[in-house]
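Structure provided below as structure tokens; questions to follow.
For this view, one protein chain was removed and the others were kept in their places.
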Amino acid sequence: MKAKTLSPEKDKKNINHIPMDASEKVAEIIAYVVLVLLALMAILPCLHVISKGISNGTAVAAGSVIFWPVGFQVEAINYVFTRTAFFTSLKNTLIITVVGTAIAMFTTVTTAYPLSRSDFKGRRFVTLLYVISMVFFGGIVPAYMVVKTIGILDTYWACILPFAIVQFNMFIVKNYFEGLPTEVEESASIDGANDIRTLWSIILPMSVPVLATVALLYAINYWNNYFHVMMYTSSASMKTLQLYLYDIINNSAAITESLYSTSFEGTNYAQNITTEGLNAAAVSMSLVPIIAAYPFVQRYMISGITVGSVKG
Amino acid sequence: MKKLVSLLLIAVLALGMCAAASAELLGPGNVTLKRLSYTCPWDPNNDYMVPIMKEATGYDVDFYALPSNDADNKLMLEVGGGADYDIVTVNINQWRMLLAAGALMPITDLLNTYGQDILAGNTDEVWATLTQDGDIYGMPYMYPHSQEITSFLVCRKDLLNAAGITELPKTISGFYDMLVALKNFYGDQYIILTGPLVAASEGNDSWRIPKCITSAFGIYSDWMVEDGKVIYASESPKFVEMMNFFNKLYTEGLIDVDWAVNSESAVQEKFVSGKAIICCGSRALVNFTTAAMIDQLHISMDDLCYINPLYGDDGVCTYQESEAINQVSCVLRNAKHPEDAINWINTKVQNQLFINIGVEGVHFTYDEVGQISPINPIFANERGDSYYYIDATNAADYQFQWPSRIRKSAGQWHAFNATTITNPDLSIFVKNYFKFMPASEAYATNNTALYSSLQDLILQMMAGVKTEADLATFANDFANNDGEEVRAELQAYYDSLAK
Partner (left out) sequence: MQVKKKAASAVPIRARKGAIHRFFVYFARHPLLYLMLIPGLFFLCVYKFWPLYGIQMAFRKYSLFAGNNPMDSIAKSQWVGWKNFNKLFNSSQFSLVVSNTLIINGMKILFLFPLPIICAILLNEIRRATVRKTLQTAIYVPYFFSWVMIFGIFYSLLGSYGPLNSAIVALGGERVRFFTDTKWFRWLLVFSEGWREIGYNTVIYMAAIAGVDQVLYEAAKVDGAGKWKQIWHVTLPGILPTIVLMLILKVGYILDTGFEQVLIFYNPTVYSVGDIIQTYVYRLGMGKMDYSQSTALGLFNSVVAFVLIVGANTVSRKTLHRSIW
């Protein structure tokens, strides 16, 4: 029954089953044109940043680097790797993202499932609680004090637990669960499966794409979290990648200032490390893990769920 | 009521402090101190300066840095939540907030016992600033050079000469004539003057128009004193004339059209790439641009020249002294090791030359006139970061030691020499009356917002979005945002000085 709910070979199937008609070809051509344009618009500025990170420092300062490196140096990246807390912050962010996403997925799924069931008593009340908590915020002072009172200030938990359920993500999952045919659940309960079993072995296998997507949204949320993490941590060893990036960007002028020296014979030391170049190096290095991890998540985000076959 | 509450609070805290204060000096090696300071671009615990300070003082210290954004919020929340840093090194405004909140420990006795070198290193006038009700609450790090030209204009001499300009202007009308001559000669080929120079941090010195031009209109600061009366820059008799001048430059295309948007790096970029002829400058800017221009544009250092503060056509030129307290180091009431904190800072002052500048023959030599000359690049590589770890200093010694930090960069020294050292006219300097003003509430609370709206007004009038007619609205908003309360405080302080 749960065997063929997901069919990764959808691509092949689409082509094999019914021949492509003209409208499909047109749609695909439009898709290519629009998306390639969009992708270029997204990628070119990124190239701009990466090129700045590895271009000759004075060329960066002169603004002559646009989409392609001018000259080449790795001193800025070397500085980022050796002198700054890049790897510590990367490690912290990875731990927070992985553990946080796991916890958040658990709470999200367990919350979304009861709330998605139309027969669930108390559904409207609990859902409304989530809407209210999404809209109202007490401010940073009480939020800080709650974290302090619980005793998790300046630990990983302070960066994980307060964000362990994001209402919006919960609604996305709930929406998806609601779209699943109720017959499936009913047949399961006739088979004598309890609610946890139904969720685990019937609902979740049918929801892989949305789970992958929401996991991605959580991961992005943890990865990008800046303000609260800044407030809840204070040790240099707890710094996350976002804090690190802001500190580099806001301080790069101070870094170049203290690094910079010139002999009176005119030899310039450290001229390859410039404010802009340093920012660019730090930012591009921080993008590497994201770009590397995305394809793995994407494998599960494919469409092609065939719920109908279950019914049939 | 409020006073009563804060008195009670102070009493409670003081009781707690008595328990803490009974602790004794544990000495180096037996204690790890906690120091919190402003944002740090590198990992403050993983820097070559850490072992150097350990070598000199014997103390282990954990360094904590405030974030680069929202530093005030974070500082006050942590302190309010009961943080126990031994040393907090912050700017004077943050120190005033901490003092007003009753978060600081009086350190007079500690200084007498463990901090003799710190005490001796600064003048009574400075200590008076950091004293409240007879007790000292902070240790100063003084700005090392009091009569520095911090704002000037850097010019491409080669381009000036090509356009037939050989003499740099001294007056405001001469300056205007030069800009027009350059425009007539080069047309749209170059940006004639680019700016402004806004430091990354929003200090009170980041004016949106260069002070070396406002000097010609007698305007040198946001708060000024005229005939014994404290006035705001916008109320100065020549403010409108000044803004009309800048508006004229803007509409005639003599200055960068992106003036209101330019970040520091955008200004640098335009100058280094050779797109601009004149650039609003500062030490920090030329430190970097000069070397980059030599590399990119194949010019030499002698192709750069500097315009000092301009004189009005009536001969007026006013420029504010830069002397002030850079930072204050203080001890929190919850600190666990106040004795060792003071002792550590005192030992650092004793070893000031070694820690901040280095070893003679290795990091620096004395030149023929006895000044410290750095040896590059080892000076930058092994002492470049020392500024971040400075707490209190021996001010007189540091005034002598500090110029070596400028000399580590030839471009910076070139400009410093041309503007500050060889500038003969010291009569342009106006005393900063308020530099040692003690903590005052309205000023600490409101001045940042007032300052920011003044800078907005300046940019708006320059771009012609606002005109003289809008000054009344500005004055109105100024009053609504407690500007008059701030003025009253400043006036009262000024009057007390005059006595």
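Order as written gives the chain letters A and B; numbering starts at 1 within each chain.
Rule of thumb we're sticking to: contacts are C-beta pairs under 8 Å (C-beta built on N, C-alpha and C of every residue); 3 or more make two chains touch, one makes a residue touch a chain.
Bear in mind that the values here come from a model prediction, so they are computed numbers and not experimental data.
S.K.: Among A:N56, A:S89, A:T127 or A:T233, exactly one should touch the missing chain; which is it?
M.R.: Touching the chain that is not displayed is residue A:T127.
S.K.: Could you pull out which residues of chain B are in touch with the chain that's been left out?
M.R.: On the side of chain B, residues 2, 5-6, 9, 72-73, 76-77, 80-82, 93, 97, 101-103, 191, 256-258, 260-261, 263, 265-266, 269-270, 275, 444-449, 452-453, 455-457, 459-460, 463, 465, 473, 477, 481 touch the unshown chain.
S.K.: Can you name the residues of chain A that touch the chain not displayed here?
M.R.: Within chain A, the residues touching the omitted chain are 7, 10-11, 14-15, 17-18, 21-24, 26-28, 30-32, 34-36, 38-39, 41-43, 45-46, 48-49, 63, 66, 106-108, 110-111, 113-115, 117-124, 126-133, 135-146, 149-150, 161-165, 168, 170-172, 175-176, 178-180, 182, 194-196, 199, 207, 209-210, 212-214, 216-217, 220, 223-224, 226, 242, 245-246, 249, 276, 279, 283, 286-287, 290-291, 294-295, 298, 301-309, 312.
Basically, only the chains that are shown with their structure count from here on.
S.K.: Quick one: in the complex, what on chain B touches chain A?
M.R.: Against chain A, the touching part of chain B is residues 36, 39-47, 62-65, 67-70, 73-74, 77-78, 81, 83, 200, 264-265, 268-270, 272-275, 284, 287-289, 291-292, 294-296, 301, 374, 376-377, 379-380, 384-385, 387, 408-411.
S.K.: Using the touch definition up top, name the residues of chain A that touch chain B in the complex.
M.R.: 57-59, 61-64, 83-85, 88, 140-141, 144-145, 148, 153, 227, 230-231, 234-237, 243, 246-264, 266-271, 274-276
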